[in-house]
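What follows is chain A.
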Amino acid sequence: MVSALYLIAAALAAAFLLGLLKEQWRGAAYAVTLAALAFMIWVSAGWLWAFALEGAAPVEIFTAGAEPPFAINLRMGLAEAALTLLINLTGLLSALYLKDALSRLGRRALAVLLIAIMALCGIVLTRDVFNLFVFFELIVIATGGLVLLSDDDHALAAGFKYLIVSQVISVFLLVGIIFAYHATGTLNIDGMAGASLGLKTGGALAFFLMFIAVVAELKPFPANGWALDIYESAHPAFSAIFSAATGAAALYAVDKLLLIGGADWLPVATGIGLVTFVAANILALPQTNDRRLLGYSSIAQTGLVLAVLGQRDILGDATPYIAFGLLASHAVAKAGLYWLSGLVAGRALADWAALRNRPLLLFAFVTFICMLAGLPPFPGFYAKWELARFLAAEGRLALLALILFGALVEAGYLFRWLGYLIKREAPAAETACTPHQATAVFAAVIAGWALGFVWGDLSGRNNLLLVLPLLFALAFLLLEWLPAWTKNTLAIAGMVGWFVLTWTEYDPLRLIFAVIFLIGGAITLLASYAAHGRRIGFYPSAMLMYAGMAMLIRATDSFDFFAAWELLTVGSYFLILRGKHSEPHALSYILFSLGGAFLILAGFALAAQGAPHFDIASLGQLGQPAQPLAPWIFLLLAIGFMTKTAAIGVHIWLPGAHAEAETDVSPMVSGILLKAGLFGLFLLLMTMGRQRLYGIELTHALLWIAALTALLGNLMAIFQEDAKRLLAYSSIGQMGYALFGLALMNHLGWLMALMFVINHYIYKAMLFLSIGGVAKRTGTREMYRMGGLIRMMPLSFIPVLIGIIAVSGVPPLSGFGGRWIFYNAIMTAELRLPLVVIFLAGPIAFLYLFRLIHTIFLGQLKDEFRRVREAPFWIVLPQMIYVVLLLVFAVVPGLALRHVDAYLNRFFPEGGLGWTGPAITSSYGYWNPIAIMIVVGVIFATLLAWLLFVNRRAQKVRQFNIVFAAERPFRPETTHYAWNFFAPYRKAMGFLVQPFVTRFWETLTDLLHTAGDLARRLYDGNGQSYAFHFLAFVVAVFLLRGGV
Partner candidate 1 sequence: MSMLMTAMTALLCVAMLVAALVAIRGRSLPIAILAAGLVSLVASVLFLILASPDVAMTEAAIGSGLTTFLFFFVLGRVRGGEND
Partner candidate 2 sequence: MIKRFIAFLLLIAIGGIFATLLIGYTPDAELNLTARYYAERTAADLGSANIVTAIVVTYRGLDTLGEVTVLFLSAAIVGLVLAGGRQRTPRPRAPVGELLTTGTRLLAPLIMLLGVYVFVNGHLTPGGGFQGGAIVASGVLLLLLADPLRHFSHGLISAIESLAGVFYVAIGLLGLLLAGGFLDNRILPIGTLGDLFSAGAIPLIYSLIGLKVGAEFASMLASLSGTEEL
């Protein structure tokens, strides 16, 4: 191995050599610089290889032929190798990216860049505090120089502000160092740690000064105004270094100092880190400048890693895995984003829409955002999981909660940005991207995925990037050039194939979900044949969602479950985002989903109590430390799952998300995706069952929530003018019913929930397709603008008619089965009041469904739709399949249900159904679906036949052959009663559907925004104020520590 000293020597030698070259030899100077950086990468990569794969021991590098503490020494270990590699790579790529600017400024700028990278390596390598100071000063000066690379005038002022604060910082650092030296007689970090500095006179204070100075390099809140200005105004390639490499090096410096400070200072680090993380994220919310936003995000991420470092007392050996996971995600993503920002002409977030015309760059952006948000399969995801596991095990729950809160806020602005990118108007200007710039960006993309693989490999769990469904989904990224129908065929084949491969593994309950997820998914995909072109982005997203679901039902370990959960969330998010006006709705979807996911994460972490692997099945038999927490765990998981099923209170994302989605996407996200939440609730209740919290039976609370969800979902549905929103609200209500069944905690309740799972899938997919087809043809979703379409689109009408009967639970269709089981189930219910609410909800379903069928298909046909054609074949075909399925399921529900009924005996041996003969019997009543179907069918057919016979010569009247108030209408608009259809109902019950929940969440987000907006006034742009902030920060930490 080449000594790590060459990292420093090579950079310096090259920098000095540059001075010998003539100013004109720009190419040569550039080449020397790149060569030096490449050499440095080679050195650190070599070490990383040796440590990581060959298990080499860390190496101490002595200088001057003397041992520490008498001479400065460096250390090269795994962490150092990794960090220097990160730094050098960032340096090289930024140098590539900066080619033009560097050439303009010449060799001196190249030298400054080289020295900056060298100094960063130095910070990482050195084990001497004063040496650390020297390297820090080098960074300060080099930063002062590199800021000037920017074309932005303001960079100058920013650089000066930075220098001001750095001066103050360096004073503290020096004073701290000298007193630390005085107390311990050494400048060596390990020596100081060994001499327990804190115990010496003045030692603690000296440490405080050193510590606070080095922490200041992490730009802690609120002492970070200067850094933000730099982020905003510097050249993006430099900001990439400043964010990724400088941040990483400074963090490692703090980590080294914490060795000296010992356990006493860990909470301080955590506190500073956490406050920074949360505050910076909130401050980022109102930002509109992309680079400043990234700056806030960088600060936040660094704060998070600092907080993690402060938790090393409980994280122990896992600290590097977690800290590096977070750091690497942050560094790669942030560098990548900064590089990307150089390609975007405008500085407003919405200007990034320019990237939309470049799918590859868009993919890069998405990768980075997902990395930052800690989504699988990136390292941040594994790190977050482990972090939560440890924090929960040690009961540091407030910490965990704050971290998750901060992460959610961060996801908020990141995904809002992503939404802008994909949905906003793209500026006319073409995005210019030189090969150099592209190299840098895509190197980051590759690094991101590679790190994801490595972290998966190290996790000791399933490497997500080796899981077949996910790989299958990702493969569609490579197949994007194929036409949509080919991809569609592949996708369907893949899903059916996976089902065939795995179906034997499932128990009856899972089998039902598997059929809905995979086979059901394949059927909805049939509708996608209607799309033309390549449909870029659709298949990776959709398949990601399905992959998540496929993984979800197979998961036994809590980690696998959670990973699958996140994957399906991300996939569905992108899917929803494809809708024309879905930007805000997709955002609220992902935020609620992530919020829910975080609750699930916390719940699992609490349950595992630090165990590295936690089987979901063992939620039922929690160990001792977790046992008293069981109700809390239950609560967290339940709320988490309920965000997916859109229970009341966390439902506001659903209507927009489902309504604005594309025609073939709505059935997927409504008919299929919602079932993932139910699946989770099934698992939860199966394992944990009843829990009491403060004397409240939690399943009873669920009953109430479910009943209210059913009622309010239905009520809101009847007041919608938008057909797809109506269906979406109806889904909320239906999910309420299913949840109600589950919460009943008896055999039939669960069976009913399952019945709803199946029914809701079939009829909601069917209705969404039908209405989607209509909306596609008419170009509107406002029901009052339609009318009389039965004549134009009879095939689309049939599913709606059948669907109406099924949804409202009228015999003989399958909805009735659900109601019948429901009544039998509530016979043994413990709580009767919520039943009243559910009863009330029942007939309301009828109202909105009638509205759906009447205002769209019946009534008066509008002039502009006289030439509307039937929906495309591929959209009608799956609807017909659903009609058949619905009829079959209505006649022989036992096909699916009797197996599940038997399976449920495991949990509730009592109260099963009897399946002998054609009638289904319970202990209270009986039901003969076949007989009902025959009786109703015969009566119906007889009457119809007679009527047809009698009126066989009847002619169809013309549209306006009606009279009212002694006038004949001639405009369809005036005679189509459709708008505000249930006006009297609104008068009577409207008070129940005031948007209280929406207002609550809006107020909450407004509050956050306002808080961020007010707090950022702190950064008034004056360099002196920033120095004030730093001093105030020092004093505050000092006082909070109780005077050290």
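The definition used in the following text is that contacts are C-beta pairs under 8 Å (C-beta built on N, C-alpha and C of every residue); 3 or more make two chains touch, one makes a residue touch a chain; residues count from 1.
The candidates came about this way: all candidates are chains of the complex that A comes from, given by their letters.
Quantities reported herein were computed from a predicted structural model and do not represent experimental measurements.
Candidates 1 or 2 all belong to this complex, yet only 2 touches chain A.
Chain A makes touch with candidate 2 in their complex at residues 3, 5-6, 8-9, 12-13, 15-20, 61-66, 69-72, 105, 108-109, 111-112, 115, 118-119, 122, 126, 128, 130-131, 134-135, 137-138, 141-142, 144-145, 148, 175, 179, 182, 184-187, 201-202, 205-206, 208-209, 1024, 1028, 1031-1032, 1034-1035, 1038-1039, 1043.
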